[in-house]
Structure formats: structure tokens, C-alpha cells
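As you look at this complex, bear in mind that one protein chain is not there, while each of the others sits in place.
Each chain carries a letter (A, B and C) given by its place in the written order, and its residues are counted from 1.
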Amino acid sequence: MSFGPATKGVYPIAATPFHPDGALDLDGVDRLTDFYQEAGATGMTILGIMGEAQKLEPEEAAAIARRVIARARVPVVVGASAPGFAAMRRLAREAMEAGAAGVMLAPAPHLRSDEQIAAWFAQAVEAIGPDVPWALQDYPLTLSVILSVPMIARLMAEHPSCVMLKAEDWPGLEKISALRRLQAEGRLRPFSILTANGGLFLDLEHGRGADGAMTGYAFPDMLVELMDLHGKGEKEAAHDLFDAHLPLIRYEQQPGVGLSARKYVLMRRGVIACDVQRRPGPPLSAAARAEVDHLLRRLARKDGRAAF
Amino acid sequence: MSFGPATKGVYPIAATPFHPDGALDLDGVDRLTDFYQEAGATGMTILGIMGEAQKLEPEEAAAIARRVIARARVPVVVGASAPGFAAMRRLAREAMEAGAAGVMLAPAPHLRSDEQIAAWFAQAVEAIGPDVPWALQDYPLTLSVILSVPMIARLMAEHPSCVMLKAEDWPGLEKISALRRLQAEGRLRPFSILTANGGLFLDLEHGRGADGAMTGYAFPDMLVELMDLHGKGEKEAAHDLFDAHLPLIRYEQQPGVGLSARKYVLMRRGVIACDVQRRPGPPLSAAARAEVDHLLRRLARKDGRAAF
Amino acid sequence: MSFGPATKGVYPIAATPFHPDGALDLDGVDRLTDFYQEAGATGMTILGIMGEAQKLEPEEAAAIARRVIARARVPVVVGASAPGFAAMRRLAREAMEAGAAGVMLAPAPHLRSDEQIAAWFAQAVEAIGPDVPWALQDYPLTLSVILSVPMIARLMAEHPSCVMLKAEDWPGLEKISALRRLQAEGRLRPFSILTANGGLFLDLEHGRGADGAMTGYAFPDMLVELMDLHGKGEKEAAHDLFDAHLPLIRYEQQPGVGLSARKYVLMRRGVIACDVQRRPGPPLSAAARAEVDHLLRRLARKDGRAAF
Partner (left out) sequence: MSFGPATKGVYPIAATPFHPDGALDLDGVDRLTDFYQEAGATGMTILGIMGEAQKLEPEEAAAIARRVIARARVPVVVGASAPGFAAMRRLAREAMEAGAAGVMLAPAPHLRSDEQIAAWFAQAVEAIGPDVPWALQDYPLTLSVILSVPMIARLMAEHPSCVMLKAEDWPGLEKISALRRLQAEGRLRPFSILTANGGLFLDLEHGRGADGAMTGYAFPDMLVELMDLHGKGEKEAAHDLFDAHLPLIRYEQQPGVGLSARKYVLMRRGVIACDVQRRPGPPLSAAARAEVDHLLRRLARKDGRAAF
């Protein structure tokens, strides 16, 4: 149940609920925390990009972290990416003092060469402290930073406190295989790989060596079931379950508007009271709501969780 | 059957077949041309990004254009994007003289502001000639150029010879609706919208006002059937067909390696003899081939076209 | 002496002094404030990119703003760019309550199309309040956002509270001319244009219609003298003064290391006690210090301010 190199399972990326006027909904945070745990999550990740962390004031971010950590019975990983190392240090320290299991770091978007990336992470780890466990976010589509396999191997060698890769490169299947091959050959130390990218390749990533999922799809209970089926070797049943959800997974994975769709589904599931994104964030049009409703109706024929 | 603002249907983006040593396979070009037509395509688009146009020598590109145009009984649109206007002019002129129905233009990747984009297209249209019909490619994920709705409206106003939008922004559903709304209000002249993006949202784009598909998915016969079902109003049957193909559609839509998967499927369908991409292009690993085979086996249960 | 559309003169971009351990040097902030005023500055700009604002914690930024505003007898403009609108709102409100003359806004680096830019500034102005005067920073080299002439004209039309353009596009001379032409034709309301870009084109920008300088060159007293010479029509004397400083101006304008050189010159001039940038920031090598010393010695032959 800890957060470490052997971690397996599902760490949902938590949404952040807001009231219609954009104010933080801390009661909604509680309900979401309970929801993810009742879904069977082995941990939680908060204050990520999907959690709209970049739109929060520092006090709000700290308040969410304290609230979730106090309530959750599973490990909580806190997104600590910030434009400057001073802000990163403070956020990481506050999270760890409140009882977080670790933090997540995403490379700053301006980084290009391997040297720049290595220097930046050296400073980031110095800022948060070398004893704080962390997950490395590899998400080039949004972060526009390319982490090659040798670069990830180098970061893992230079930073023993990195215990997990949040894998969301696209395409990313060969990358998982390449990292697992290096580990099998004894040329790379063990670490956990949880995959994200909205879950779009979750049916295939287990076969490549992934340990589970770290994504915010609005049916985390399905993600847990999928991992269980994979774990029990029920491959075709896992594919059937995944394929039923794929039309909605694909819809939620759209940049920007996908999060609005995701919050809308969470609202329809009764988890949060309001599906609004804090500004700037695209509202969901009537046409889009109708599309999501339609996808949910079709899903409900195969998965009762979508019937409400 | 012409290429114009009222065009509807399926214009497959043609792959370019190579021999194992990277040499052009012109017999394969013939077979592909026949295959797309037998699939029911209303037209064809050649020498696009998916056709590996950027890896061809000018003589090779011209040879392919002449070969396809001479053989096809449907309109052929030729990708005329080139780093310089001189090369663009020559390619467009050669294609039109050979009998092409029109050309496709993608904005140069360095363009940022609306002014830069407008100036670039003014020069491009001057280069190809204002009488040559063309399709505007809106593909920010690969081209890194953002065409807003007002920008597209401006280009359509300034260039009467533009008859079609190849819509592959992501997310892109609201954009189609916004353009159709402007047309309904009489503030934008009519033009055809064919969608691409690997077909990942084809189940929903018809409802937003798209006229068809311009994408290279390895089952163009399915695209044609899907359009027919949409046209007949058989919405649920269309969704069932689409959902059955979505796992493979999603796999083929991966950047780079997706084209290798697509050529592999075309090879397994017996259309081309060799699935190699000309260098630089990622080969398909054994694990990836196994994944595609698996997805095809699962698809074959619902669609006999995948059984071979 | 106010900050408005008729503002002329020199608004130095203030450096932020740190102690060798990276801690904020508030006494140094006082000395810098005095230095800029004694140099004849008509105003000051604090917490810009050159002020290492992105490396400060929110409390530090607020402390600097209060300190400078309390001490300065000239208008103080406060950089209010922040990754989110919540943080921007707070910083702007705190600055204005402390007595700032206005704020400076730089577009977020991810903005591309004119629509995106217009929407972003609409939200930014709503966040800071439509009554707060602000300067628009046009700095594509670092911000990677292109503001065309029509785009700037649109922002000026939509936001009466924008009173100034900080012009640091590169090349930028034709842009100044184009904006002044629109104003002369009555198609654009008046606003102040102060130029930056390290001062690299200050000898020519006055002739294009610029009102002065907003840059951090380590000899703000020279900038003031240059503006005076331009104002008096002593064109050749102005060029002679500028040309004498150009080798150092060019050196300080280098990205990253240029700020280290600038702080080193400010230290050698006795203004700040320590030339260190807060991390991450490149230290000045021994070779670079020798080059700056050499450039200063050569400058001292023509300008006594460089003799120390």
C-alpha cells in the first residue's frame, strides 16, 4: 500500500471540484476522496494538470493537499510542479509535512536537450529534498519535453528517490518495453510504471510491463476491475471491458474539453455537484453534453455503472 | 464525383508502397489505387504526410501523381505542400497538367499569428494559381499551426479556390459546429468538410455537420459503409460498426508507428506487398505486430473484412 | 510623471538583488531603487523576467513591490504575469493597493492564434480589474507569442486600460512605424511605446516613433542621456553615445548569461553587493568576467561612468 518502486494498481488523478462561481468546493474534495477509495484505488494523485493545479492559489493548493491527506486511507501523491524551484520546495515540504506519500514532478516546458533536462531535475530534487519519494511525469504532448529511454534511465540512476514513472508518452508502448528490457538485463534499477494518457492504451500496456494506471478517467472502478482481470490472466474479458469503455475514454482524452466531459460524467455519477472548470477552461456545449449522454447510454448496455 | 464545395463521401489518404530496400513500388501504387476505388471511395488524396511525401524526391512524387491520376476513375487530390513556393508551384502545376482534381495545402510549420498565416496562403495561392481548387489542411498536432474559426473564415473569404477543409484539429468537434453555424447564418460561403485525425471521432463528426472522411485508415471500405449508414439515418448501426473498429483506429492513429501498423494491415489484407516505411520511419516491432494481429482477430468477430 | 498613454522617458527594468546564498537582499532593493531614480528614470518596472520574478515566492514578490513603491518617488509598474489568473489577480491587487502606478502583462507562452490571444487578455483584464492601467509586453523571442500589428491594434481597442506597449519584438523597427502610422491615420488610439530588447536598437527606435526605453541595461543614466539628446535633436551625439555602449549592450542582451553580466556591472558600479542570480541561473565564468571588464575598460575611454 506504500508509494515505492514496487507499487502496483490504480492511482486516480483527482479532479478538483469548484462551485459554479469558481470557488473551491472542499466538501466536493471530500466526496471525491471517498469515491476514489470506494472504487478500489490503491492510491491517489492530486494537484496534477487534470486537477487544474495551475489555476489554484498556493493557499488553495495547500488546503486541498491537507484535506485529502487527512481523509484518505491510501497513499496520496501530490503534484509539486511549479514555475520556480522556490515554489516547488514549499509545496513539496507542506505536502510531506501533512503526510503525503510523495510528490510528482513534471519537467518545465522549456527544456530541450538532455543536459538541460538533467540539470533541471538535479535542481528540482535538491529543492524538494533528496529523501522525498517522487514520480516522474513523462507527458510530451502537453509538456513538450521529450524524455528518451536513455534519458529516463539516466534520471533513475541519478535520483534514487524517484520511485515511479507516470508513462504518458504517445506513442508509448515501445518505450515501456524498452525500459523493462533494460531492467531485465540488470542495466536499470526497478521502479514502478503507471500509465496515463487518459487510459487510451490500457488494454495493451499491461502486456508491455506496466504496473497499473495513473489517470483520471471518470470510471476509476472500471480501471480497478481491468487491472484485476489482467492480474487474473482473463485477457479477453479485460479487452471486452476496455472496448466497451473506449468510446468514452477517447472522448475524455481530448485536450481541454475532455476534462469538462470528465467532470460532467463525475457529476452525472453523483460524485461532484458541479462540472465547471475554473477559468480559463472551456465549458461543455449542449452538443457535447448530448454526445457524452449518448456514449453513456451505449456504455450502459454493457456496464451497469453507466446506467443512472 | 467532382472535387468542390459540395463534395461528400470518403477520400482515402493513400499510403505510398515501397520495396524492402526503400525503392518506390509503382505496381503497388496501382494495386492501392484499385483497392481504394473498389472500397467505394468517392475520391483519393495522394502525397500527404501519411503518403510519406516529405521523403520522396520530386521526380518520384511526380511519377506517383501521374500513375494514380492515369489509373483512377475518381477525382485525385494531390498534396502540394513544400518548403518553398517554387517547389509548390511546380508540384501543383505538374499535378494539374496530369489531370488532378485539385491540390491540398498545409500551412508551413513556422506560422504563428493570423497575419503570418494569411500572408503565407496569399503567396501559396499565387504560386499554384488562383484557378486551382484546393483543400485546406487544419492539422495543428503535426503542423503546429493553429487555425481559429475566424482565421478559417478569413481564408475562405480571401480564396474562392479553396473548396474543402480537411478537418483534423483535436479537439475538433466544436470547430465543425462553429463553421457550420457561420454558414447557416450566411456569414460564410459553403465548402466541404471532410474529417481526418485517423478517424478517431468519425462516429460523432457527421452529427456536427461533416460531409465525410479524408483519412487513411486501413479499412476504407468500412469508412464508406459508415458514411452510408449515417446517410440512411441508421445511427446505432453506424455506432456499432465504428465501435468495433475503434481499438484499431486508435492504434493506427499513433504518430509515426501508427503508419507502420496501417501499412502492416494493408499488407495483411493483401493490398501491398511490403509494409516498410521509407527511412526515417519506425519499423514495427514483433510485440506491435502481435498487438495488431490481436486487434484484428477481435475485430474479425464483428466484421468479416478483418478475417484473413 | 504618471503612467499613461502619454508617458515618455526611461523606465528601467529593475534587477532583483540576492545574497550569495540566494536569499532576497531587501537593502539592495532600496539601493537599486535610489540608483534608478538618481539616474534620472521617469519610472520603474519591477518583477519582470529580468527581475527573476518567476523564481520568487509570492510573499517575496509582494515584499519587493511594497518596498519599492514605498521608497520610490516615481511611478512603479509591477510585473503581474503569472501562470494562472488567480495568482495574477492577487499580485495585481496587492500591487495596486500598495500604490503601484499600474502593472505589466505578458501573454502566456502557449498562446498561438489571434483568437487565443484575445480571449486570454480578456480574462487577464477581467482578473486584474478593468480600471488598472497596464503595459502590454510584446517579447516573442522569450515568450514565443507573436503579436501582429492588427493584433496589437485589436487589444488596444478592446482594452482601454492598456496604456503602453513594451516593444521588444525582433526585428521590431517596422512594427513601431506601422503602429504610429495607424495612429496618425486616426485608426488607433494613442498609447505610449517604450522599447526594450536590451536596448539593442535604441539608436534607431526614436526615429521610428518610440517614446523612450523600458530596459534593464546597467547604465540607465546613459539611457536617460540618450533620450535627452534625441529630444534635443542632437542626433549624431546620440549615436556616438550609443555606439560607445553598444559592445556592452550587446553583451548584456544575451539570454540567461546576459543578466549575470548585467548584475556584475551593477556590482562593479557599487549599486548591489552581490551579482548572483537565484538558481536556476548561470554563474558568470572567469572568462566572461574578463570580457566584461575588458568591455568596460574600453567604454571608460569614451564615457567616464564606466571608469571605476
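Note that contacts are C-beta pairs under 8 Å (C-beta built on N, C-alpha and C of every residue); 3 or more make two chains touch, one makes a residue touch a chain.
Everything numeric in this text was worked out from a predicted model, so none of it was measured.
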Original post:
Can you list the shown chains that the hidden chain touches?
Top reply: A, B, C
Subject >> Sole residue of B:84, B:231, B:270 or B:283 that reaches the chain not shown, by the stated touch rule >> reply: B:84
**OP:** Quick one: say which of A:146, A:182 or A:287 touches the chain that got left out.
**Re:** A:146
**OP:** Using the definition of touch stated at the top, determine which of C:30, C:115, C:228 or C:291 touches the missing chain.
**Re:** C:291
Original post:
Out of B:233, B:280 or B:304, which touches the unshown chain?
Top reply: B:280
Original post:
Going by the touch rule given at the top, which residues of chain C touch the chain that is not shown?
Top reply: 170-171, 173-174, 177, 200-201, 203-204, 207-208, 239, 243, 246-247, 250, 254-258, 282, 285, 287-288, 291, 298
Subject >> Touching residues (missing chain, whole complex) on chain A >> reply: 112-116, 145-151
Original post:
On chain B, what residues meet the omitted chain?
Top reply: 54-58, 60, 83-87, 90, 109, 119-120, 123, 278-280
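Simple rule for what comes next: only the chains that are shown with their structure count from here on.
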Subject >> Between chain A and chain C, the fewest steps along chains that touch one another >> reply: 1
Original post:
Among the chain pairs here, which one is joined by the most contacts?
Top reply: A-B
Subject >> Chain closest to the middle [Cα centroid of all protein chains] >> reply: A
**OP:** For copies chain A and chain B, work out whether under half or over half of the interface numbers are shared, and give different or same accordingly.
**Re:** same
**OP:** Go ahead and note the Å separation of the Cα centroids belonging to chain B and chain C.
**Re:** 47
Original post:
Using the average of all C-alpha atoms in each chain as its centre, how far is it in Å between chain A and chain B?
Top reply: 33
Original post:
Of all residues in chain A, which are in touch with two or more distinct other chains?
Top reply: none
